[in-house]
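Of the protein chains in this complex, all but one are displayed in their positions.
Moving on to chain A:
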Amino acid sequence: MSARGLSMSFGAFSAVRNVDLDVHHARVHALIGPNGAGKTTVFNLLTKFLTPTGGTITFMGTDITRLPPDRVARMGLVRSFQISAVFPHLTVLDNVRVALQRPNGLATQFWRPLSALDSLNERADRLIAAVGLSEARNAMAADLSYGRKRVLEIATTLALDPKVLLLDEPMAGMGGEDVAVVAGIIRNVARDRAVLMVEHNLKVVADICDHVTVLQRGEILAEGDYRTVSEDPRVRAAYMGTEEA
């Protein structure tokens, strides 16, 4: 996936200016920057939850700049949200099954009983086990701890078997142990797909990301591997006093 000259203005305020971004297969790419830099907005643009005011986005050779968000998701460009997005009054199992329903052709049958969805259980359970939620399988998503909601969201995202995975602060608000678990999951899934993630925890970025793009006030400030970027004086200046630099 690549974006060229991506721009977004809200009225007179330009939140994203002229951003070029290339996301590659089998690579974890981090998008970092101070609060309000425009990271979430970039995510919204790439997944078409917002339509860019300028620039183009191509995904596997197709121009997706004007496609609706659900189309883009069906093509394999799937996101998670900064504010955890689960279906609160569904169980963990049902959350994952909802994600599995469409790709398995079980979304439109209004005449079949719910037990028709049991054929998805095996795959759903595997995904739930992969993120360590097996014993919470039948719990309501609303009753999970914050960190567990985040991993549930990752499991539902993975259920779509996406080609590109966009994760908006997947580890925000998690305890140290959970962070390590999720970092492991991300590394693992990135072996055969592309991952773009927003992350504030620079240690995580250093550990698992192959490539880093730094955004500041809607513009790209620096780009490269973690070491190069972290030694860049402009990046140090941008982070000084604002973040956990």
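What we mean here is this: a contact is a pair of C-beta atoms (placed from the backbone, for glycine too) under 8 Å apart; a residue touches a chain by one contact, two chains touch by 3 or more; residues count from 1.
To be clear about the criterion, contacts and distances are computed from a predicted model.
Visitor: I notice the complex is incomplete. Of the names "Carbon-monoxide dehydrogenase large subunit", "Spermidine/putrescine import ATP-binding protein PotA", "Branched-chain amino acid ABC transporter permease" or "Cytochrome c oxidase subunit 1", which is the UniProt protein name for the chain that's not shown?
Guide: Looking only at the record, the undisplayed chain corresponds to "Branched-chain amino acid ABC transporter permease".
Visitor: Of A:26, A:60, A:116 or A:237, which sits in contact with the chain we cannot see?
Guide: Answer from the full complex: A:116 touches the omitted chain.
Visitor: Taking the entire complex into account, which one of A:106, A:130 or A:180 touches the absent chain?
Guide: With A:106, A:130 or A:180 as choices, the missing chain is touched by A:106.
Visitor: So which of A:86, A:133, A:194 or A:222 would be touching the chain we can't see?
Guide: Of the candidates A:86, A:133, A:194 or A:222, A:86 is in touch with the missing chain.
Visitor: Take the complete complex as the reference. Which residues in chain A touch the chain that isn't displayed?
Guide: Interface with the chain not displayed, on the chain A side: 47, 49, 68-70, 73-74, 78-81, 85-90, 94, 97-99, 101-103, 106-114, 116-117, 156, 160.
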